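Comments concern the structure below.
Missing here: one protein chain of the complex. Every other protein chain is in place.
Let's look at subunit A:
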Amino acid sequence: MGRFSTEALPSGLLNWVAVWRRNFLAWKKVAPASLLGNLADPMIYIFGLGSGLGVMLGNVGGVSYSAFLAAGMVATSAMTASTFETIYATFARMRDHRTWEAMLYTKLTLGDIVLGEMAWAATKASIAGTAIGIVTATLAYSEWDSLIYVLPVIALTGLAFASLSMVVAALAPSYDYLVFYQSLVITPMLVLSGSVFPVDQLPPMLQRITHLLPLAHSIDLIRPAMLGHPVPDITLHLGALCLYIVLPFFVSIALLRRRLTQ
């Protein structure tokens, strides 16, 4: 265990920044395409579902369906941006491109690398979430000043899903298993967490599951804020998100250590 703490955990407060900067440099080279990729999906939901279903549904909880949906999409885009970055790009750097191997020759530890990758995934989530936030504010679905409050929640959401996805990446033997995670965990979470329709429409048993999902906590923080309502149970939701960041982080490090150092 002594070895575990020195060699696997982060070696310093900010040593992970070098990993983040590496990923940022790579991203800058493909930024326009990457941004388009991050934005296209949630935009299609907002304009497609919003205009189609919006007409049928009218108001949801006192606001237009498009405004309801847009707030859900801010959280969802953070989830998907962070998840995809981790299970595909990070996985490739860890396994196929041997980028992590080169990093492990240096003063970086596995903990520094994982932290740097998670911070980068959270950055991409923040870019995607903020971009959607700006669009919804421009369309007057939300208040401009709510973005300042929402941004840290987007970042936390990004970190939570990066942390969870890191566990999946640590366990997955190949890309096929990552697709399972996407279709069996991420997509159901999108449906159950209240991003496209209110959670109280679900049967009570499913609602109980919803309370456990990180995306639901993220939406419960983001939506009321964006719609200008008071946010109930802030501490509970923030605590839940933090738990989803910290616990999988340590689990993933233990798993990755086993996978990479043998």
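By definition in this document, a contact is a pair of C-beta atoms (placed from the backbone, for glycine too) under 8 Å apart; a residue touches a chain by one contact, two chains touch by 3 or more; residues count from 1.
Simple rule for what comes next: contacts and distances are computed from a predicted model.
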item	value
Among "Nodulation ABC transporter NodI", "Glutamyl-tRNA(Gln) amidotransferase subunit A", "FAD-binding oxidoreductase" or "Fe-S-cluster-containing dehydrogenase component", the UniProt name of the subunit that does not appear here	"Nodulation ABC transporter NodI"
Where the missing chain touches subunit A, by residue	2-3, 6-7, 11-12, 15, 18-19, 21-22, 25-26, 29, 97-99, 101-109, 260-262
